[in-house]
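Some notes on the structure that comes next.
Note that this complex is displayed minus one protein chain, with the remaining chains in position.
Labels A and B are assigned to the chains in the order they are written; within every chain, residues are numbered from 1.
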Amino acid sequence: MYSRAYKAAISAPPLLWICLFLLLPYALMFAHSFWLVRDGSLIHHWNLQNYRALFTNPLYFEVFLRTARIAASVTLCSLLLGYPLAYYLSFHAGPRKELLYQLVIVPLWVSYLVRGYAWKTILGSDGVLNGFLQYLHVTREPVSFFLYSPFAVVLMLTHIYTPFVFLPIYAALEHIPRPLVEASQDLGADRRATFLRVILPLSIPGLLAGATFAFVLSLGDFLAPLLVGGPSATMIANIVQSLFGAAYDWPLGAAISVCILLITVSLLFATERLEKRWSFK
Amino acid sequence: MTSANSRQRAPLLTAYAVLIFGFIYLPIVVLIVYSFNRDGVGGFPPRHFTFAWYRQLFGDAAIWESVINSLLVAAASVALSLTLGLLAALALDRASFPGKALFRRLVLLPLILPGIITGLSLLMFAVFAGMQLSLLTVFLGHGTALISVATTELFAGLQKLDRAQEEASLDLGATPWQTFWRVTLPNLKLSLIAAGLLIFTLSMDEIAVTFFLIGRDNTLPLEIWGRLRRGITPEINAISSLIFAASVALIIIWYRLRARTIGTQAQELLERP
Partner (left out) sequence: MSAGAISPQGAASGRVLLEVRSVAKSFGATHVLKNISLQIASGEFLTLLGESGSGKTTLLRLIAGFEQPTSGEIWMSNERLDTLPPYKRRVNTVFQNYALFPHLNVRENVAYGLRVKSTPKAEIAGRVEEALRMVKMISFADARPATLSGGQQQRIALARALINRPQLLLLDEPLSALDANLRKQMQSELKALQREIGIAFLFVTHDQDEAMALSDRIALLRNGALEQVASPREIYSCPATAYTAEFIGQTNLLRGEVKDGVVRWGALQWRTSHVNGAALFSLRPEAIRLADASLHLPEAVRFRGIIRQQIYGGASELLEIDCGSEQTLRARIPVSGPLTGEHEFVFSCAEAVPVTESPAAHGSRATHRERR
């Protein structure tokens, strides 16, 4: 039905743009990772020094481990909040389902910065939370570990990503035909058994999609540590950011970025294959 | 007939769901409340109600300049992303060519990749191309990253399109080009508007990519970010509350549009024997 000219006309512009503004920049980043900085200027000398530094210097590994831990915590907490919420909306909310769904979506549209800033004002030493606790005479002095700690980063990112995790899980749950739930009960499985044997397995693709999203984006986040994390919560992306800023070492920064990119892509591949295995069409 | 099981009692789950909703909304509520507090962003309880911070906000020229910058970038991003996104969606839906799978992944990659990667790679590109960092580079960043949003939304819209309509149009003598303008595009109208709203909002809020591509002119998020370094005042609460209100308004519009497309579909589903 569509002529070759038509197909060429619609494919060419986006393809060209993608090549120019996505592929080429990635290639540049890749190239930079093999270069050097000496005496404050960039030298196009191909070498593996940056990667060697990454793998031998324990600092980078430590930061990366902390980043992975934070990302994993965020993912876990988001799932613990997002899944029950999606389950509640899908199976127990009845006619209010639509409205509640909109209520969950709204925060997604509110700026990341706004939400992060809100936590900053709540968790600080003279923030709202401390004020509240002192008002209730629960504490006499401000508690300092709320803010500027990995805890604060996890809290803020969980707040950001719970709606993101909710969305694909809710979609997957909605896709489960209700007769399957009835059939399970008809055959003798109570609510808990029905959930474990039917609902949960069929919701795994959505769960994986949401979890991957939360994990990958948390892994590469640099704003949350700057806002609420403080020095004890420096994440790998902060190091990259400073290497492109004050610490001026673009090649090293590029090398770390390439690593993050590769980790992300492999994770995506892995979950995609898992999702295929768990989707039954 | 729908199952009555959807209304089973589950008190613990309901309570938990309420708590989660509270967690999601509490910070925003606190933010808005304290934007009216005379004595700053901390402490409890807020004591003195005032509009002073909003007044200060309205007189703050730098903020409004950054708003205009953001609007410019957002508008341009919408135009670019929708155009390229529409073409990409059409290509994915109708054309087959070597490397199509790779193309699809590349287009969707910026959606899931942390913003820092997209931002830095484009920074290196800008330097390579000898470009000055400015709103133009910011626009390139937003536009490129948000093509993926447009593609996803428009592809979904294309899937719902009834192929028979286009075939009927060709059968009646219209050329493919005419068919595109008279049949395909009107059917995608709602998807286009919904995608446009989403891209607009995401562009207005964008920080991570913008962080590395910004020149002398600030966008709104970066203007706020800069202020955070200098110290926190409820004026920031005020602008944040306004951003929240605007976002809510936009999402209500977006949702109504979506519901209209889904609504007609649900109707058709119900009318099936």
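A few remarks follow.
In this section, a contact is a pair of C-beta atoms (placed from the backbone, for glycine too) under 8 Å apart; a residue touches a chain by one contact, two chains touch by 3 or more.
Note that the structure is predicted; figures quoted are calculated from it, not measured.
Touching the missing chain, out of A:S184, A:T234, A:S257 or A:T271, is residue A:S184.
In the full complex, chain A makes contact with the omitted chain through residues 177, 179-180, 182-190, 193, 197-198, 201-202, 278, 280-281.
Here is the rule we use: only the chains that are shown with their structure count from here on.
Those residues of chain A that touch chain B in the shared complex are 1-3, 6-7, 10-11, 13-15, 17-18, 21-26, 28-29, 32, 81, 84-85, 87-89, 91-94, 102-107, 109-115, 117-122, 124, 126-128, 130-132, 134-135, 159, 162-163, 178, 181-182, 185, 191, 212-213, 216-217, 219-223, 227, 237, 240-241, 244, 250, 253-254, 257, 260-261, 264, 268.
Residues 2-3, 5-8, 10, 13-14, 16-17, 20-21, 23-25, 27-28, 30-31, 34, 41-45, 83-85, 87-88, 90-91, 94-95, 97, 103, 106-107, 109-110, 112-117, 120-125, 128, 140, 144, 147, 166-167, 170, 176, 201, 204-205, 207-208, 211-212, 221, 224-225, 228, 232, 236-237, 240, 243-244, 247-248, 250-252, 255 of chain B are the ones touching chain A in the complex.
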